[in-house]
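Yeah, one chain of the complex is gone here, protein chain that is, but the others are all in their spots.
Presenting chain A:
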């Protein structure tokens, strides 16, 4: 082989990348060195904006518009790819170096059949003829673990689930049997259980072909499970590198330590000290969490409300036998419907956090929308504070809205881009005619300080805020009307781990301070372990198990719960203690 003398298949030396916009160039990658040997999996870990994806794209010369390699070398099997003309580089792409992109839902051409998209890579590199390509594509799909590959080849992307689409993309990547695979956050858009299956599949294929892998991820737990070596990036530079085990056990750079501490599924590693405290009682744990996050706050409210809940005070929200059917398009077989929520009952106590966990399609979001009275249930009753609110209409329903507010999944989409922060936070007050302009503005200031944002941000627009800041604004908006119940619908999944940890801190602090009840919707068990008092696991519209985090993690009763637990990344390597979970508090 013509590999570098040191045996590396990919050797990146002093790579510098900049982005230009409007005449000014900003350096985003400052002199990176990186080696990947044949058969080795190297994980490049960092937050968004750390330059990890830019580095990966620079390797195959696929930087987005404005991106430019300013210096350094990318040697692949001894050839400097940065010195090659565009046409020369094309010979490597797909053939020798393949890419598994980040988001399978948008990474396939929506108007082309799956089979044609797999065959294309073979046709481009002359590895199959027009006649043999379709069969080769089906074989590649089968190898990627897609059931019914011949049928899938004839289908369009929208007819496949996210997991199946990612398998199709893996089939495209492996079709030409590349020597290096660049996997750019290959599973971060997928549910944990599917994430695990996809990563297992990739691992299997990597093993069979001896492919070298550059794995880009923001999730240290995924890196810990899958990579031989971890390279941690921050602000466009490498801050730490080494064998995975060593990085996880003994991180030397403060940034790496913070990443480990903030990864929810690695919480056990980080919170060894905290474990002893928490183990005593959930109530104490909550108070501890509260004192850590909101420094000068009294711990009384939490203690009191948690105690009250235990003492049998009527719960705030009672959902009883909720059923929701959605009609399907009519066919010759007559009207059909699908049951999204099937006989779901749960309660949320005052000051309590109840989490609904499940994969996409499990009915958890529909359940939340029913509880919020945004959808009418097909059957079942909803009580708030002892009052049946199932049939409220008009003005009464509007009044009910004041008491239940929502924090949505994607802070990039849930804020009106043309509203300033002040307008966003004041909007619910304005809609309900609360106070005068001056008092509303005062309330917005107060809320902003509650969510730990500077007052100067009042006049900013969402585009000028970071993801974490936006989610804080969304939380402030939800709190403006003094609600009793806040529904958090995947409030963290669009955020980086470190920001996730900060938002969880904030939510816990606000709960203590304001005695809020949370209904927390998420697909990620690791996240809710830190914040939930009780967890309900949903599957196929049914609530299959309800338990405290401790019971659930120590002694899962339902088979599906066990599957979910096993899917949490970081477990394979034992960095996350499988059975040791309980109320791990968040702290900075």
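Assume a contact is a pair of C-beta atoms (placed from the backbone, for glycine too) under 8 Å apart; a residue touches a chain by one contact, two chains touch by 3 or more; residues count from 1.
Methods note: contacts and distances are computed from a predicted model.
> The hidden chain: which UniProt name fits, "Carbon-monoxide dehydrogenase large subunit", "Peptide ABC transporter permease", "Molybdopterin-dependent oxidoreductase-like protein" or "Signal peptidase I"?
"Peptide ABC transporter permease"
> Considering the whole complex, which of A:76, A:92, A:346 or A:553 touches the chain not shown?
Only one of A:76, A:92, A:346 or A:553 touches the chain omitted from view, namely A:92.
> Among A:22, A:110, A:327 or A:394, which residue is in contact with the omitted chain in the full complex?
Residue touching the absent chain, from the options given: A:110.
> Decide which residue listed in A:153, A:172, A:473 or A:546 touches the omitted chain of the complex.
Of all options in A:153, A:172, A:473 or A:546, contact with the hidden chain holds for A:172.
> Provide the residue numbers of chain A that touch the chain removed from this figure.
Here the touching residues of chain A are 60, 62, 64-65, 87, 90-95, 98-99, 101-103, 106-112, 117, 120-121, 124-125, 154-156, 158-159, 169, 172, 329-331.
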